[in-house]
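Okay, here's the structure, questions in a sec.
The block that comes next holds chain A.
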Amino acid sequence: GGGGAKEEKKAADANEIVIGGNFELSGNVATFGTAAANGAQLYFDEVNAAGGVLNKKIKFVNLDNKSDATEAANVATRLITQDKVVAILGATTSGDTLGFIQVATDNKIPVLTSSATNPDVTVDPNTKQVREYVFRACFIDPFQGTVMANFALKDLKAKTAVIYVDNNSPYSKGLAQFFKESFTKQGGKIVGEEAFVPEDQDFKATLTKIKGLNPDVVYCPGYYEQVGKIVKQAREVGITVPFLGGDGWDSPKLAEIAGAQALNNTFFSNHYSSEQDDPNVKAFVEKYKAKYGQVPDSMAALGYDAAVLIVDAIKRSGDGSPEKIKEALKATKDVQAVTGKLSFDENHNPVKGAAILEMKDGKQVYKTYVNP
Partner candidate 1 sequence: MLKVEDVHVYYGAIHAIKGISLEVPQGQIVTLIGANGAGKTSTLNTICGLIKPKSGRITFEGKDITGMATPEIVKMGLTQVPEGRRIFANMPVYENLELGAFLNKNKKEVAEAMENVYTRFPRLRERKNQLAGSLSGGEQQMLAMGRALMSKPRLLLLDEPSMGLSPILVKEIFSIIKELNEQGTTILLVEQNAKMALSIAHRGYVVETGRIVLAGDAKELLESPEVKRAYLGG
Partner candidate 2 sequence: MALLSVNDLSISFGGLKAVSNFNMQLHKNDLAGLIGPNGAGKTTVFNMLTGVYLPTSGDIQLDGKSLVGLKPYQINHRGVARTFQNIRLFNDLTVIDNLKIAYHSHARYGLLGAICRLPGFYAGEKEIHEKSMELLKIFKLDHKYDELAKNLPYGEQRRLEIARAMATKPRILLLDEPAAGMNPQETHELMELIRWIRKEFDLTILLIEHDMSLVMGVCEIIYVLDYGQIIAIGTPDEIRNNRRVIEAYLGEEAS
Partner candidate 3 sequence: MMSMFERKIGRQIGILLVLAAVWGVIDFMIKGGILNPYYELNLILIGINIILAVSLNLINGFNGQFSIGHAGFMAVGAYGAAMITIKAHLPFVIALLVGALLAAICGILVGLPTLRLRGDYLAIATLGFGEIIRGLIVNIDYIGGAYGLSGIPKLANWTWIFWLTVLTVLVIWNFVNSTHGRATISIRENEIAAEAMGINTTKYKVMAFTIGSLFAGLAGGLHAHYFYTIQPNTFNFLKSFDILVMVVLGGQGSITGSIIAAIALTIISASLQKFAALRLVIYALLLIIIMLFRPQGLMGTKEFSLKMFRKKSKDKEGKQHGTAIGQ
């Protein structure tokens, strides 16, 4: 890239702390990346307006990884070597995050992902070692999958389930895997496993097949855009049983796409609910709406929380160096964020519970809160 030298000077500016953003601003999950980055920016602006941290202003350099793992590595290298960031936020998907954490680790720069829920992001599956420099602001797939499996078995009294996953999404497949494990271990039976791809518009063929399998519930951990269409079409082909899902469902768009009627009798686990009766949540929703004119979804909330966590760590690091920030992150305890009071466990995952929400006439209705 051109103009490197100039930027390096700027980056070294003593009055700034540079934090990198490695988010999906284009490509197929651009909505998530944009929301998360917006959330983070919102908090950084607040901090700067209040005088910054360690007497320095925060500069948030947010680059586009095109929803592509290779590009994410490219972006991380650039952030670290060109922009001299002290930490990187992002990415929103596990796949893109996995694409660059090695680069960050090699350069000893901490990474805090807002919403990469796959366990492998913080723990290397080959060595079972915790990745020293990687943290996240969200709970992980096994937890979410398990929570939903329990809910299906206990609250909905389901005995059989069909899993319907987004075949291109590690997130979706991860949730499905843990749901399946937990569900079958406790005596449930998976009667079918089907898949779609995010570009799909028409799901009726598979749904017709699922209808023939006659399950008690359908577990469909995907993102709201597809899930909305799936639930809508499922009701059209005559599937009436509950649909269950995860945090990817969380968006006001879900009800718009599926239609309020069709969404009745569906449930999903989430980090938070914008309808939640919690002062922190309410304040966040207000601020976000005021700035971006939209109701924040959980991606935005988690982006905001990632920013909260990193600023907290910088504050406690004393000198704002990557190494100290990493150590401070490790020691994160009871930080008040939108999605709860957060502390990191030994695997660098926040200890927090999940809300289970039910969709009723297009509204998210708070059902239960499950603690880990």
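A quick word on the picks: all candidates are chains of the complex that A comes from, given by their letters.
Here is the rule we use: a contact is a pair of C-beta atoms (placed from the backbone, for glycine too) under 8 Å apart; a residue touches a chain by one contact, two chains touch by 3 or more; residues count from 1.
Everything quoted here is computed from the prediction, not taken from an experiment.
A.B. asks: With reference to the defined contact criterion, which of 1, 2 or 3 touches chain A in this complex?
C.D. replies: Candidate touching the shown chain: 3.
A.B. asks: Tell me, which parts of chain A touch candidate 3 in their complex?
C.D. replies: Residues 1-2, 4, 25-26, 30, 62-64, 68-70, 73-75, 77-78, 80-82, 94-95, 98-99, 102-103, 107, 118, 120, 124-126, 167-170, 173-174 of chain A touch candidate 3 in their complex.
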